[in-house]
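Quick notes on the structure that follows.
As you look at this complex, bear in mind that one protein chain is not there, while each of the others sits in place.
Order of writing sets the labels: A and B. Residues in every chain begin at 1.
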Amino acid sequence: MEIIISSNSSKPIYEQISSQIKAMVMSGKLQPGDPIPSMRALAKIIHVSVITVQKAYEELQREGFIETTVGRGSFISAHHRDVIQEEHQRRMEEHLRLAVEAARMSGTTLEELIRLLEMCYKEDGQ
Amino acid sequence: MIYSLEVSNLSKRYPGATFSLDNVSFAVPQGSIMGFVGENGAGKTTTINCILNTLKPDSGVIKIFGEEMTEARTDIRNHIGVVFDAINFPETLTANRLASVFKDIYHHWDSDLFRQLIDRLKVPADVRIKDLSRGMTMKLATAAAFSHGARLLILDEPTSGLDPVVREEMLDLFLEFVENEEHSILMSSHITSDLEKVADYITFIHNGKIMLTEEKDALLYQYGIARCRSEQFQALDKSEYLAARKRGLQIDVLVPDKQRFSGQHRDITVDNATIDEIMVLLVKGDQ
């Protein structure tokens, strides 16, 4: 598990940690059941304060990405499928809204936008 | 919340001096690292001395691991590791001799751990302390503080005067120490960048008074410094900010909730705060 911390980013470090772990789960790099370092161990490895990692883990736990059991440590949650779907959905919506806004500003019609979407979908991958 | 260290209403006045500790209160939660910040002469060392009983406070209660710390409680001191801003140890001793001394004094001296730490920090074991550089001496003192079953470390400027490479090594050690959630650290430091990296909480002291105790992440991401013109500043309500200071042509204002403030004052720029700027504002600002 690789986590990159940028100290100059305006994004709080705990957010950087949680969003990177989320990204790894969604891309499949981290599978359900995979163990992740304990809060304190991770804090030590990436040189940040414990509370910062704690915040990140709390958020991940709340959103169903990880599970922590006393004595056994933290693992990627087995039943996060719905959560991941939701997260993907949320992202799609976010990006689509940006696209819509750009379309409106440039005077593109809905049909043209849909055609653009079809092109992109068929281009990357399949 | 369990606290490793609780300081309540600590006061001390040196006779004939204007300086005093005035009702100093703060607590270090178990499992955390608390940075203790203040300008020179603010009272950091005096507070630490009172906590460790090398100075007698005029009033106040100090509790360590939930128990009141008195001279007689040698059992508690077995679990407190200390590094002062000094050489700390007799100069003619070597690391090895120091270890043999501590073995007879501390109940839980861990020779193997000490040896490992010395090796890891590259402190020569048979060189007299007076022939070691300051960085080496601090590393030695830190190794000793870690090696006797301490659950609370009290460090007075443990990284000052050290080069960045050594500082990084020390910070790593501190983080390792709190990997055990029963361990805590109180460290006073000028080097706010170190604290910004590893501290969970920051306590600010100025002129013998505690100005603020807060989570470090809150200070860095929630607090903000608003840059105001005079009329904008006049329009603010006192409850909206903690401190303000005129600097050049603007007034810097410390606000505890950057988001909310921005929402209510869209015309005012609010920057992210750094520990340094917060400290300067608290020290120099009117409250």
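Some points to look at:
The rule is simple: a contact is a pair of C-beta atoms (placed from the backbone, for glycine too) under 8 Å apart; a residue touches a chain by one contact, two chains touch by 3 or more.
Going forward, contacts and distances are computed from a predicted model.
This complex has a chain not shown, and the name its UniProt record holds, of "Endoglucanase", "ABC-2 transporter permease", "Class E sortase" or "ATP-binding cassette domain-containing protein", is "ABC-2 transporter permease".
Taking the full assembly into account, the omitted chain touches B.
Check B:53, B:116 or B:250 against the missing chain and you find that the one touching it is B:53.
Here the missing chain is touched by one residue of B:9, B:59, B:74 or B:180, and it is B:74. Counting over the whole complex, chain B has residues 45, 49, 52-56, 71-72, 74-78, 80, 82, 84, 86-93, 97, 100-107, 129 touching the chain that is not drawn.
Here is the rule we go by: only the chains that are shown with their structure count from here on.
Taking each chain's centre as the average of its CA atoms, chain A and chain B sit 35 Å apart. Contact residues on chain A toward chain B in their complex (touch as defined above): 10, 12-14, 38, 40-41, 43-44, 47-52, 55.
Those residues of chain B that touch chain A in the shared complex are 31-33, 171-172, 175-176, 178-181, 197-201, 215-217, 220-221, 272.
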